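Note that one protein chain of the assembly has been removed; the remaining protein chains are unaltered in position.
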Amino acid sequence: MYLALVIAVLVALVLVLTRALLGPTIYDRMLSVNSAGTKVVILIAAYGFLTGRPDFVDISLLYALINYITTIAVLKFFEYGDLGSGAYQEDDI
Amino acid sequence: MNPLVTLLPPLLVIPFIIFFGERQKNIRELCIFIAGGILLVLNISLYQNFLDGQTIVSGSITLFDGLKLYLKAEPLGILFALLASFLWIVTTLYSIGYMRGHNEKNQTRFYVCFAIAIASVMAAAYAGNLLTLFVAYEAITLSTFPLVTHSGTEKAKRAGRIYLGVLMGGSIVLLMPAIIVIWWITGSVDFVSGGVFNESEVSPFWATLLLMLIVFGTGKAALMPFHNWLPNAMVAPTPVSALLHAVAVVKTGVFLIIKVIVYIFGFDFIASTGAADILLVFAAGTILLASLIAMTKDNLKERLAYSTISQLSYIVMAALIANTLAAQGAALHIVSHAFGKITLFFCAGAIMVALHKKAISELDGIGKQMPYTMTAFFIAAISIIGLPPLIGVWSKLVIAEGAIEGGQLWLVAVLIISSLLNIAYLLPIPIRAFFKAAPIEGDNYQACEMQEAPLACLVAIAITTLGCIVLFFQTHTISELLSLI
Amino acid sequence: MFEDIAAIEHFVVMILLTVLIVLTLGIIYLKDLLAAVILSGLYSLVSAAIFVAMDAVDVAFTEAAVGAGISTIILLGALSFTKREQKPQKHNNLPALIIVCMTGALLIYGTLDMPSYGDGKSPANSNPQLAQHYLQKSPDETGVPNVVTSVLASYRGYDTLGETAVVFTAAIGVLSLLGLRRRRRQEDPNLTPRQRRRQQSEDT
Amino acid sequence: MEFFALYNDWAVIVLMMAGFYIMIARHNLVKKILGLSIFQTGIFYFYVGLGKVDGGTAPIFIEENEKLTEAVIYSNPLPHVLILTAIVVGVATMAVGLALIVRIYEKYGSIEEDEIQAIDEQEQINDHNGHADH
Amino acid sequence: MNKQLEQRHRVVQVITKFLTPMILLFAFYVQFHGDFGPGGGFQAGVIFASVFILHGLIFGEGRTRLVVTPNILRISMSLGLLLYAGTGVVSLLLGGNFLDYSVLASDAVSGQHWGIFVVELGVGITVAAVMISLFYCFSSNRFLDRIPFKIQEEE
Partner (left out) sequence: MPYNIHFPALLIVLPLMAAPLCVIVRHSFFSWLIAVVVNICVVLFSVSLLLQVIDGDVIRYTLGGWAAPTGIEYYIDTLNAVLMVVISIISFFSLIYSKASIQAEIAPQRYYLFYTGWLLCLTGLLGIVITGDAFNVFVFLEISSLSMYMLIALGKERKQALLAAFRYLIMGSVGASFILLGIGFLYAATGTLNMSDLALHLVDADQSRTVIVGFSFITVGLLIKSAIFPVYSWLPNAYQYAPSAVTAFLAGTATKVSLYVFLRFFFHVFGSEYSFAEMLLGKILMPLAIVGFFAMSIVAIFQTDIRRLLAYSSIAQIGYMFAAVSMATEAGVAAGVIHIINHAFIKTALFIAVGCIAYRLGSSRIADMGNLIALMPWTASAFIIGGLSLIGVPLTAGFVSKWYLVTAAIDSGWWSIAIMVLLSSLMAIMYIGKIIEVFCFRKTTENMKGADVKEAPLFMLIPLWALIIISVYTGINGSIVVGTAELAASQLMGGML
């Protein structure tokens, strides 16, 4: 059951990866990397259950978080060429 | 008495030299005289003590692994120290005249380095073991390096480079490993009469190699092909050439070789292994070759330099014959050549100061302008050639006897040929001076007037010339000392 | 049953390693550094998955947080100060290739004699004073069920002290190089003189 | 099984060497740093692979578990600890390296090693000429 | 323009604000549960830092600086290391060897437990502070706040 899941996720991962490598635009890569991250999250959770260590869900959680932050960072870099800018916060500060 | 005290006068005078500096030249030079006088007195009293049968040895510093530095007086060293300290005074006298007459710059540095060099020579003379001698040897190289490059011209710097390269390079690349090997084989670098080697330890091949390392590594002995530095170093002020490159520096080189042969290898060892045979050829070759080159040189100081190379090889050769008589001859030749050659250099310097002439071809007829100088030159030249009644004759004679005793008859032939060569390159100079007419053209109309060097120079020249003569009659004192080897 | 799980583990690791190799090739060939950085982020995520498959959950945790998170972010930060493009590089560096191939061959030579992957009897896994000691005595000696934590903080606590010092050193290094204060911006023609002055005062 | 094990070993080596290659062959400084991190990741697999025990599980003690009650095998925790340290070292090196790159870019205006080298050499020549003028 | 931009990122901002406490909680969980599950001081530090990094990304680094000032970072990264080394020194003063936690409490095991706890805390503090300051160093140093920046052209 979990085994099938693991294999399926692996297949999906490989598919997503081709897009990341071939992706003509940066958006393709970004998107595929993001979804590859999601695949990895599922993979680890599934793997944890497969080998009988459900507490590995912690790790999946972290992955999801990191994936989110990384994606935000890349997008921000992409849009503004800069990570820490907050110019649009003018009136907030 | 501690031989270490002989280092003190030249070292203690340095602060005074620096203190008085250029401002009070007279006091500065007075200080040097006083120091020289004290040094001479100390050396003489050491000599007396030694004759009284005392062992004269200083405390030792242990470097590492049982290697020690210490001073110890023995006949050769005492002779050398006496010679150097006496000539220091004379040279100081001379250099007062010369340096002032020549308006040299940086006189203070000159005198300081000079004093350090003399101190090092004292250390070399009384060195108790080979390592101490080596240290002193290096100290002499370093302290005389600024003297060679004194004028600071491009030529002087080049000479300095060659000087440092050959002397220090030779000593570190050749001499130091030789010392290390000696230490490694025998576990001792002390000077012991009869030598520290025995035949079972070292094969003839290695013995030859070791001896070659030492003789060639001692660049100061200027054995060909390591002679190149000496003619180059002649850019130095003449007092330097005179004292250091006729007496102190080069003599330290041959002194080292004599000491090694007498006290490290031992005559028997050299005789039985035949270690010196090849080197004798080198030495003989240098004697003849340098004489021949000397004949081609027109620059007076350069000719004298080649003459020095040739004469040094007499001493090396005598040492290499390896018997007592020859060794005594070698030591005697150190003295005789010192007096002779220093006089010649003094004269060359005097000519330079008085007439600004350097080339031999310019010297025609100067006998009238500088009669005293040229007379002294003539006497010294005869001494070098080896004619009585001058000291030079004894040393050549003793060396020849030694050669005969050592069964090396061909060396006697070499001596004779080289004496002829000496005549050929030295005598023409006074002959030109006295018997050739001065060139008339140009502004040399004054050529008939006397135009001698400063008085200080003349006095110095007179003293050394007298030395050549007096010592002829006093040789027994030296032989007495040397018989204690 | 163990056999099965082991096979699955091996299989998963194998697939993921292949993925990594493909990613690495991508990083080598991509000229767009941003894309390379994105791929390296993915690389870290995948490699973290491999660590999970290799039972090294703590390592996976760290690799995800550091490799995928922090590294990517500071790489992006560095890119934002520099350039996004890599200059095309014409010649392939033959000496480098030779060195790399030799090193690789040496490594392969070395692995031939090594205990095979997953061997419980290998010296490393059976050493009674290290691996086995930790696994058997750790709960009694330290009362911590996570053996990695107990080894990290106690048995080899000194290493971890060093590790903390390394992190600290890196921070000091970056601080000294970049500084926590605002730094000079690239010359911007739009700045008013007043702004420029303010900037200069903040720069120092 | 044999094949898997061997494949894994070799794949790790390929990774390491790919990273090493980037480090020494690419001129782009950022790429070099990326190469370094790939190289180091390869080493991490190598270490962690040493500690893997077939059928084992992560070295965190399980109190009760239906599946693995008999005798739980744990993987070797020591390589994990070592690698934790090494990862931290890796990121530390990377941070310092990147900070250097930023500064280098500021000063030279380039992050390509060959360009920077050219700039440096040019400057040295200028400097030399400048001194020779005196 | 500023107003518009703010509007454009409203979703992310809200999500971030919503996530922040949860991530912080997760960080504390990883820190203090590290003895029992995967994780420990280092990982917790990074997660803790990632909250601020996320904040900085979304709201601008300038604003994060108001929350966590460089001085706090500087001091806390030092204190973390001092805490770790200090634990070692305390155990040394109490008669054990350096870093020997057994002497920290009445019995060896709980001493170890305490030691590991404190040490991990030190690691966590240092790592969190270091990671945040790395983020500060590598972000937005080129452009001052409040000065409109040019959006980089896509090539």
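Annotations
We call the chains A, B, C, D and E, going by the order they appear; numbering starts again at 1 in every chain.
In this section, a contact is a pair of C-beta atoms (placed from the backbone, for glycine too) under 8 Å apart; a residue touches a chain by one contact, two chains touch by 3 or more.
Only a predicted model underlies this, so the values are computations on that prediction, with no experimental measurement involved.
Although it is not drawn here, the omitted chain touches the following shown chains in the complete assembly: B, C, D, E.
From the set E:9, E:33 or E:74, the residue in touch with the chain omitted from the display is E:74, counting the whole complex. Only one of B:73, B:90 or B:131 touches the chain withheld from this view, namely B:131. Take chain B: the residues that touch the chain left off the picture are 61-65, 131, 134-135, 138, 142, 146, 149, 152, 156-157, 160-161, 164-165, 168-169, 172-174, 176-177, 180-181, 183-184. Against the chain not shown here, chain E presents residues 74-75, 77-79, 81-82, 85-86, 88-89, 92, 96-102. Listed by residue number, the positions of chain D touching the unshown chain are 16, 20, 23-24, 29, 32, 36, 39-40, 43, 46-47, 50, 78-79, 82, 85-86, 89, 92-93, 96-97, 100-101, 103-104, 107-108, 116, 120, 131, 134.
FYI, only the chains that are shown with their structure count from here on.
Separation of chain A from chain C in touch steps, taking the shortest path, is 1. Distances between chain centres, each the mean of the C-alpha atoms, put B farthest from chain D. Summarising the inter-chain layout, the chain whose CA centre lies farthest from the centre of chain E is B. Between the interfaces A-D and C-D, more contacting C-beta pairs are found at C-D.
Once the centre of each chain is set as its mean CA position, chain A and chain E turn out to be 22 Å apart. If each chain is reduced to the centroid of its CA atoms, chain D and chain E end up 23 Å from each other.
Shared interface positions of chain E, i.e. residues touching 2 or more other chains, are given as 30, 36-39, 42-43, 47, 50, 53, 134-139, 141-143, 147. Residue positions 51, 53, 55-56, 58-59, 62, 66, 69, 73, 81-84 of chain A are each in touch with at least two other chains. Across the complex, chain E is touched by residues 57-58, 60-62, 65-66, 69-70, 73-74, 76-78, 80-81, 85, 140-146, 148-150, 152-154, 157-158, 160-161, 163-165, 167-168, 170-171, 174-175, 177-183, 185-186, 188, 191, 195, 198-199, 202 of chain C.
Interface residues of chain E facing chain A in the complex, by the touch rule stated above, are 1-3, 5-6, 9, 12, 19, 23, 26, 30, 37-39, 43, 47, 50, 53-54, 56-64, 66, 135-136, 138-143, 145-149, 151-152.
Note for the complex: chain D touches chain C at residues 1-2, 4-22, 24-28, 30-31, 33-34, 37-38, 41, 44-45, 48-61, 63, 73-85, 87-96, 98-103, 105-106, 111-112, 115.
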